[in-house]
Structures are given as structure tokens and as C-alpha cells.
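Removed: one protein chain of the complex. Kept in place: all other protein chains.
Which chain is which? They are A and B, in the order written, and residues in each are numbered from 1.
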Amino acid sequence: MAKVMCLAVPVKVISIEGDEAETEIAGVRRRASIALTPEVKVGDYVLLHTGYAIGIVDEAEAKETLKLLEEIATLSEVH
Amino acid sequence: MNDIILLAHGSGGKLSHDLIQKRLLPSLANPMLNKLDDSAIFEASGHLAFTTDSYVVSPIFFPGGDIGKLAVCGTVNDLSMNGAKPLYLSLSLIVEEGFSLSELDCIVRSIKAAAEEAEVNIITGDTKVVNQGQADKLFINTSGIGVTPFGIDISGANARAGDKIILSGTIGDHGIAVMSQREELKFEVPVESDCAPLNKLVAQMLNSSPRIHCLRDPTRGGLATTLNEFAQQSNIGITIEENKIPIKEGVKAACELLGFDPVYVANEGKLVAVVEPVDADKILAQMKQNNYGRDAAIIGEVTNEHSRRVAMRTKLGHSRIVDMLSGELLPRIC
Partner (left out) sequence: MKFIDEYQNSELARKLATRLAKSSTKPIRLMEFCGGHTHAIMRYGIRQLVPKTVEMRSGPGCPVCVTATADLDKSITMAHLPGVIITTFGDMVRIPGSYSSLQQARAEGADIRVVYSAVDAVEIAKANPKKSVIFIGIGFETTAPTIAASIIKAQKERTENFYVLSLLKSTPPVMKALLELGEVKLDGIICPGHVSVIIGSYPYEFIPRNYNISCVISGFEPLDILLCVDKLVEQIESGKPRVEIAYRRGVKPQGNKKALELMDEVFEIDGANWRGIGVVAQSGLRIKQEYEHFDADTTFQLNLKPVREPEGCRCGDILRGVATPPECKLFGKVCTPEKPIGPCMVSNEGACAAYYKYGISYE
């Protein structure tokens, strides 16, 4: 009963069988269809939305965003 | 042929007697129940506490427990939340024709184990069987009698400004454990129901300080609903800190996945206590000595800055209102 529909949660791909993957977040496991992300590999993080992986999380970009956030945060301390 | 419940098991005839003598009595035996009279006679003096609850949880088996364990703990806890020492329980079963006898045995074993842990006796009971399709496997009702020591006055209306709010442990375990078994959701969690009898924990708390103002177990509707009940009954405000609320990572993740707010998810082995500020640390220390209070924490306080509402200071530092649960979050959770 996904109560928030736009919700897509980042989960880790543990194993892949055909067009399905076993995914995990903090020990919670769910099967997901990878019909939309057939190029996914074990160990990738995907965005899980209503039982489908809709995109692969770009870990490098995630790091960049955090760095950007820290930079902006330090700017707040200037003048 | 003999491995399922038949209508005849509820008819009062030979099969009924067999069921009681061979399957129920051996596990639950005690002098009063063994008499198998129409009513159990006992003596008790003092302020008597009396409560009743019905259990329709689906599915009946879930990680960390089953409907039997729930039926004992739920009623034991209801008595404990008024400071009563639970003494005796009644046990009524409504069974669907075709229910597996081995599953029934399993549940009876759970009932026995829970009753032993809580040190209560089941002294009277009833078994009915209905046609297939007229009950969902098994429904249980338990009523309980306890004795409240004189001088103990615990009520949702007793909270006063300045009081501290103590939560006995992690929230959301039961609701998430049960949901994980629901066919339509198909997810696995490393989380078990927290279903447990809390009477000994309460006894220890009362020993360390008799000045406990409110006690309640946050079952249906979760922590949020219980705190709102206190706020309304006592006509005061409550402020809690999100950072201080104990919650397991797996429960947090399951709530994210399902879009649930953990403060609304049911618990069956936790309590919320509202206590005098000078006693808070002492009571907390005592709770942590008990297995069911090891994760206890002071999560907030009672205030008269606002009235009949619960506010939560979030991780981000802003304040949000935590209303009572509206609508139905999780059907048939207990």
C-alpha cells in the first residue's frame, strides 16, 4: 500500500534472476522487477518504485552533491 | 481425518470434551481450571481490576509470536497499565471449521508459555466452532482480573506540566512484523513482533517510585495516538524529541518503503509512562535492568505551553504537530 506514490526508495541489489532482482535496505528485503533497468549489476543501488527499479543511483554524483552541500554550507558562515 | 477442527468439536459432546481434556487442559492445567466447572471460584481482595480484549490479528502466525501469545500479553498488559497485578485470565476460542489441529496445538503452547512468563493462570474458558468461511481461522477473547495495590492511582488524566515521558523501547516492531507477512506486500524484515508481558516491568517501576502518573501501551494507533490520548484526558500539552525515540533500522526502512510514519505503527510489548520529573532518572535506570525495558528512553515532557496537542521537535530542528491517527493504517493488527 505505497502510501506516497512518488516514493522511490534507494535499495541495494543483492542478486539478479532473469528480469527480477532481490533488493535490500537496512535488512529489509523485497523482490523488484528490473524490466526498466536491465543493465543493473549486483551491488548497484536502484530506486524502487511500486515494485520496479526505475533508475540506478549514480554514486559518484551522490558524493558530488554532498560535497556541493558542504560547500554551500560553509558559504553561509562567510560574511 | 482427525487433524482438523470439525463442527462437532464445538458442540459440547464427546469431541468437545476430548479437545479440552486432551489438547487444552494438559498445557494450561491449574487447580481451578482442572475442575472444569461452569465458573471458576476464587478469592481476591483489594481494588480489583477487570479487562477484556478480543484478538483478530491476521495472519495468526507472525515473526516473534502468534495470536495466542498476543491474547495473553495484551490482556496482562491492559491490567498492568493501571498498576494492577494480573492474577487470572479467561480464554475463549472461536475456531473456523477445518482449522489445523497442529496449528491449534502450537497456539496453545504459546498461550501456556506467555501465561507462565506472566505468572497468571487461565481459570476458565470456552470453545466454539463455526462453519468454514464464518470466521477467519481463529479469533480469541481473553478477559483478565488483577489486583491494584492501595495508593496507586494511575490514569491518563493525571499528567501534569513538567512530568517526563518515558518510552520503554523501540517503536513499530509489531506492526511491521505483521505487515511483512501480509500476502499482498511481499517483503521480508529482520524484525520480530515485540509482543511481551509487561507486568513485571511495571512492578519494578512502581517499586522504584509509586508516583507514576500515567501508563499505557501504545498498541493500535501507535505512540502518537497514546500521547494524544494523554494530552486530551489530562488537558495538557506534550512535546517530544524525534531524536530520542528508539527505533530499529529495519523498522525505519520498512516504513520508508511502505510510506508509513513509525509513530502510528502498533506495538505489543512497549509502554509509555508519564512520571514526576524528580523520579524520571531513577525509574529509567530500573527499567533498563529489565529485558523489556533495555532500550528505554526519556523522549519528552508535559508542558502547558500548548494544550491537548502533541508536538514533536524533528531531527531538523523544526516543530511539527503529531495528531492522532486518522483513518486506518493497518487493519487487523491485533
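Methods note: a contact is a pair of C-beta atoms (placed from the backbone, for glycine too) under 8 Å apart; a residue touches a chain by one contact, two chains touch by 3 or more.
Quick caveat, the model's predicted, so the values are computed rather than measured.
> Just name the one of B:194, B:256, B:279 or B:301 that touches the chain not displayed here.
Touching the chain that is not displayed is residue B:256.
> Considering the entire assembly, which residues of chain B contact the chain that has been omitted?
184-186, 249, 252-253, 256, 259, 306, 309, 311, 314-321, 323, 326-327
> Footprint of the hidden chain on chain A, which residues?
1-10, 12, 25-26, 33, 35-39, 45, 47, 49-52, 54-55, 57-59, 61-62, 64-66, 68-70, 72-77, 79
Note that in this section only the chains that are shown with their structure count from here on.
> Counting in whole Å, what is the centre-to-centre distance of chain A and chain B, each centre being its mean C-alpha position?
So the centre of chain A lies 36 Å away from the centre of chain B.
> How about chain B: which of its residues touch chain A in the complex?
Residue positions touching the partner: 185-191, 249-250, 252-254, 256-260.
> In the complex, go through chain A and note every residue touching chain B.
1-4, 7, 9, 11, 25-31, 48
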